[in-house]
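Up next, chain A:
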Amino acid sequence: MSNVLIRLENVSKSYGAGSEPAVRNLTLEVMRGEVLVLVGPSGCGKSTTLRLINRLIEPTSGRMFIDGEDVTDANPSELRRKIGYVIQQVGLFPHRTIAENIATVPMLLGWKKDKIAARVDELLELVSMDPEIYRDRYPKELSGGQAQRIGVARALAADPDVLLMDEPFGAIDPITRDRLQNEFLRLQQELKKTIVFVTHDIDEAIKMGNRIAILREGSEIAQLDTPEAILSHPADEFVESFLGSGAILKGLTLKKVSDIELHQVPTLTSPVMREDALKTLQESVDQVALLLDANGKPLRWIDERALNRTTQPIEKSGRPVTVDLQPEDTLQDALTVMLQSSVGMACVTDRKGKYLGCTTIESLAKLIMSDG
Partner candidate 1 sequence: MTTANINTKTRSPLSERLDLIISPIFAVALAILGIAVWVYSDLDKITIAILSPEKIQRQLGETLILGLTSSLLVILISVPVGILVTRKGYPRLKSLLVNTLGLGQALPAYGLIVIFFSFMGSGIVTVILALAAFSLLPVLRNTIVGLEQVDKSVIDAARGMGLTARQILLKIELPLAVEVILAGIRTAVVINVGFSALAFLVGGGGLGETINSGLKLDRGPAILIGAVMVAILALVFDFLSALAQKYLKPKGL
Partner candidate 2 sequence: MDFLLRLIEFALSRQEQVAEGLVQHAWYVITVLVTAGLFAIVTGVVTRRNLLAKELALAIASVFLTIPSLALFVIFIPLVGLGFAPSFIALFLYSLLPILRNTITGLDGIDPGVLDAAKGMGLSPLQVLIKVELPLAWPVILAGVRVSSMLTVGIASIATLVAGGGLGDFIKSGLARLPLPNSLESIWLGTLLCLVLALAIDLILQALRAATISKGIR
Partner candidate 3 sequence: MKMRKTFSLLAIGAISGLVLAGCAAAETEPETETSAATGTDAVETSVIGAYDLSGIEIAVGSKDFDEQLILGEILVAAFEEAGATVDNKVDLGGTSVARAALESGDIDIYMEYNGTGWAVHLGQDDPSFDPEVLTPGVRELDLAENGIVWIGRSPFNNTYGFASSPAATEANGGAFTLTSMMEYTQANPDAIVCMESEFPSRPDGLILTENHSGITLPDSQQLILDTGIIYTETANDNCDFGEVYTTDGRIPALGLTLVEDPGVNILYNVSGTMGQDKYNEAPEAFDAIINAILAPLTNVRMAELNGFVSAEGQDAGVVAKEYLVAEGLID
């Protein structure tokens, strides 16, 4: 079994003679189980490319293979039933209930009634919507985010290997979009579908994609690689300008806290004597120490001034540690926490909350420098 699931071979699409082709001689391979993001400026032909895959648009020339089989001339309707399709406008059928919407393809495929009903409930659970509440509702009763959840559930209904998503979160407010993206990533870890995802938002591309294809006009591939590689080594000026000035910061979302070396600050374990604390502080280069509880959980940042100003117990002086990082968090998260922290550092703990070390602006900078 080859690792390539979808292969477009020298595919072109032009609308009539004289006009520039929307897709020019494109060859593209999508690997089994990956999320391939097509990203590019508007009008570059990324949606056209996506719609070529389920033959909503017929290619002018070229061949197309799915799982090694030439599907260029296959029956398009039957082909599409094997490919999930999610679009920005969702396109729920307003005259059908949520359950009927989700059941569309299974019904076309002639599934048994009880199997369909069970599948509908399963999918509603999967996208975190209570079947009891939503099964018999109509699309007009849903919010934008809920509608797109149903859109995804509908696309997954017949358990297709391939999912095509055309700016699925494009019309949703930023907060909901963030939540849907995270939920989608969680789902994908579980489902391991082969997904082609179109967006014009490079941040979304970096967040969602295993690989990213940056397209320029005529759906020409400017660069196709992992997000990390693209961020660190843009192929040309076009890619660079498309990534924008924030490219380095964007890269932070790709790295985990565990990728950098943690800095060890002096620690004090509660309960502790004032004298011992002062001594530790004076020996430290950081001029700050971390107070841990008996289980090693970070409690407060303590410095000399805080100790001298009051007579109250050490456990009440200094500033509390409000947020802990964990090794799986991205460096962007780390940066956010550090910028909000009074000491310019963020504590990293393990899953149980035990102190592992700290991230510092310096270590972050060092990592970026070494990559750049």
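Everything that follows uses one rule, which is that a residue touches a chain if its C-beta (ideal position, glycine included) is under 8 Å from a C-beta of that chain, and two chains touch if they have at least 3 such contacts; residues count from 1.
How these were chosen: all candidates are chains of the complex that A comes from, given by their letters.
It should be emphasised that the depicted structure is a prediction, and the values quoted were computed from it without experimental measurement.
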So which of these touches chain A in the complex, 1, 2 or 3?
1
Which residues, counting only chain A, touch candidate 1 once they are in their complex?
54, 56, 76-83, 85, 87-97, 104-105, 108, 138-140, 151, 154-155, 164
